[in-house]
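For this view, one protein chain was removed and the others were kept in their places.
Entry: subunit A
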Amino acid sequence: MSDIHQGQAHVQDAQTERLREVWKNPVGWRRFSEVNNSVIGHWYTATAFAFLIFAGGLALLMRAQLAVPDNDLVTAQLYNQLFTMHGTAMMFLFAVPVFEGVAILILPAMLGARDLPFPRLSAFGYWSFLIGGVFVCGSIFFNAAPTGGWFMYPPLTTDTRQSGIGADIWLLGLSFIEVSSIAAAVELIVGVLKFRAPGMNINLTPLYAWYVLVVAGMILFAFPPLIVGDYLMELQRAFDWPFFDPKRGGDPLLWQHLFWIFGHPEVYIIFLPSIALLAMIVPTFAQRPIVGYSWIVLSALGTGFLSFGLWVHHMFTTGLPSLSLGFFSAASEAVAIPTGAQIFVLIATLALGKVVSSTPLLFAAGALAIFVFGGLTGVMLALAPFDFQAHDTYFVVAHLHYTLFGGMIFPLLAGVYYYYPFATGQKLSDHAGRVAFWLMFVGFNATFLPMHFTGLRGMPRRVFTYPADVGWDWFNFISSVGALVFAAGFSVVLIDVLRPKKQKADLDGNPWNAGTLEWLAQRDESFGMRTIPIIRHRYPIWYQKNFVQDVREGRFYLPDAEDGRRESLVTSVLDAEPEQCARIPGPTFLTLFAAIFLGATFIFATYHWWISTLASAFLTLATILSWLWTGTGEIPEKQFRDIGLQRRVPLYRSGPASTGWWAMFITMTGDLTAFLSLMFCYFFYWTIHTDFPPGADGSGTYWLAGSACLVILAWTSTLLARRLNSAGYPTGFRSALYAGAALGILGVVAMLAGPWFSKMDPTANVYPATVWAIVIWVAVHTSVGVIMQAYCIARAYAGRLTARHDMEIWNVTLYWHFACFSAVVALATLVAFPNLT
């Protein structure tokens, strides 16, 4: 070896050492302060699988109860808890979180980044998920679990005598977890759009990342309606506001709309990321690029959009106009087109490649077979007249399990076998994998195929037992045996995953000879990527010359951490041109504390301990503010950073050029969806009542109109403050913000005064309840805006917000655009609409 090479090797070792030092994971009890995506991703995924096992155990109990007619293994009341918790835990604590966990784990490596843009947000999301999940699942051990089914239909669930504390646990526990889903969505969208390696134009982005983008976008539009539903139902349960009580003008159907506007896209939110795994697995084992990359993008986007036009197909038997049913039936058929396109692309890729037989591919093939079957019964159920017959029978149970096992469980297990070496450096046993697959495939079909027939023979879902002489016995018995066989198969996987493995197989990081970037990440190094590469191809490991070696030897961007900071590259959305070197925050306990306090807020509210609730909410706010103060918007010690290969990029950017601004924009898009869902409720009541609203001047018109003006002025002041700051007038900036905060506070007082002085009693009728619900929503949002203004004032006094380093005021102004829009729409509706009708 020449001296030059020895010198280079020496430099490389020193660089690696610095990277290691900077990205070092905390040890001992400090591990709980971890934020690194690879660790959080592991925890997230493992926790989601733990909930899967819990919910699967509940399913086995149900199958044991239904194995023979007139069985009395469990009581009706416990059975209600079993099926409610099974559905709830599978959907909210396994299916969605496992997507988030896997995405957090593998996405950065796939994009060529060292971490996601907001690792602390990932950690916060994880802790929220864990606390909320344990709270909701734990309830069943105290005989306090929800009993109303996983979609919680009122009036059963609003009747506090029939449903007990379980319904509150469901509503508040899951609202808390929805917060973590939205946090993950923000993180993942910004990650895919802004953290791709240089040269990874949007047309070279791995298909998994495309799916993550689509699914995270769907979360922003699907979860907020459910949050609004939870908000209204908890107001009814805790304070007797009659949103779903027909006697006082409410309507139980409104819940069904809100739930299924969430619930149907949810099915695709679960399905698409799992198909995304197949889109990574299939090309590897076909040893060729995917056939029809653009078709997959088309179908992901198409499915994402169309899936929002299907929700009423869960409500075909509620007596809606047949014309409305027709629209939803048509859209339900149309969504089969993009869904089917993905399946054809995968089959074509296999047909044209040289297929290498393997366990992940076996699971993938099983998934396709099962999913196609479930898809076909889905087309049947999308036809309203057929649905009238099959609604609420075991036929529907069979259908949904075929789609979810074929579209989610089997692809995910394919992913477990495929990505296990990526996550741990070891391979799972091929032999055990095959045994597990066949047990599960046979067990699954034995469980759910007979349910089609029990359903067509009229067995309703959710009955805890059945008589012997109606022709359901044998089908149920076979289903129960099948469930045991499936559980045996799953146990094989579980044992294989958990068993200590002898050989620390040096698999060179790429045991399947895959072509995509994630297989280059160094599993045993917490920094992941040795250097951030330049991408020229969709399968760089296969097609870029000397690629693996060049990356490992640090020949691309950011090969070093000479400033002693965790760093990754921010690139442009379409063409991935380097724009900024992002300083990524390291370990902290603040995210854990924030999640604990927020969890306490929700848990205390469940028990109506209002003082503790308020105290916890205050602590949450204080923790989040201290997290923001210490961890964000840091002013770097220099303006530019040399990232290697003769390029220099800025270290600080604000406004639309910054990732924080986009995170705010995305969060507020979700928030706006929630607000619009709330307004939908107002107009929903208007369509079904002749006296909603009851007449002009019902809610303190002048107060509300005045409040709208004050909020507009507060927004204008914020906007002015931002301009004054940019123009270099710090005093003017602070004064404008003081004025904005004062106007905002006055606006909040005025909007609450409206219904207060009109003596609107929210328990009397649905109209005052709706007015109060909207006013409180807007008041809270405006108040948060005032806190943000105060935060900017404090930052300015502390010298952390200057004319050049003005990220905070840009983000706060963006918040105010949305807050002001919501306030004006809400207040204008409350003031003007009663006069129009």
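Going forward, a residue touches a chain if its C-beta (ideal position, glycine included) is under 8 Å from a C-beta of that chain, and two chains touch if they have at least 3 such contacts; residues count from 1.
Simple rule for what comes next: contacts and distances are computed from a predicted model.
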Omitted chain (choose from "Glutamate synthase conserved region-containing protein", "Histidine kinase", "ABC transporter permease" or "Transmembrane protein") - UniProt protein name: "Transmembrane protein"
Sole residue of A:Ser329, A:Thr403, A:Ser479 or A:Asn811 that reaches the chain not shown, by the stated touch rule: A:Ser329
Touch with the omitted chain, as defined above, among A:Leu298, A:Met679 or A:Val825: A:Leu298
Which residue of A:Leu66, A:Met200 or A:Leu724 touches the chain not shown here: A:Met200
Omitted-chain contact residue, chosen from A:Val573, A:Ala705, A:Ala764 or A:Val824: A:Val573
On subunit A, residues whose C-beta touches the chain left out of the figure: 199-204, 293-295, 297-298, 301-302, 305-306, 308-309, 320-331, 333-334, 337-338, 535-538, 572-575, 577, 687-688
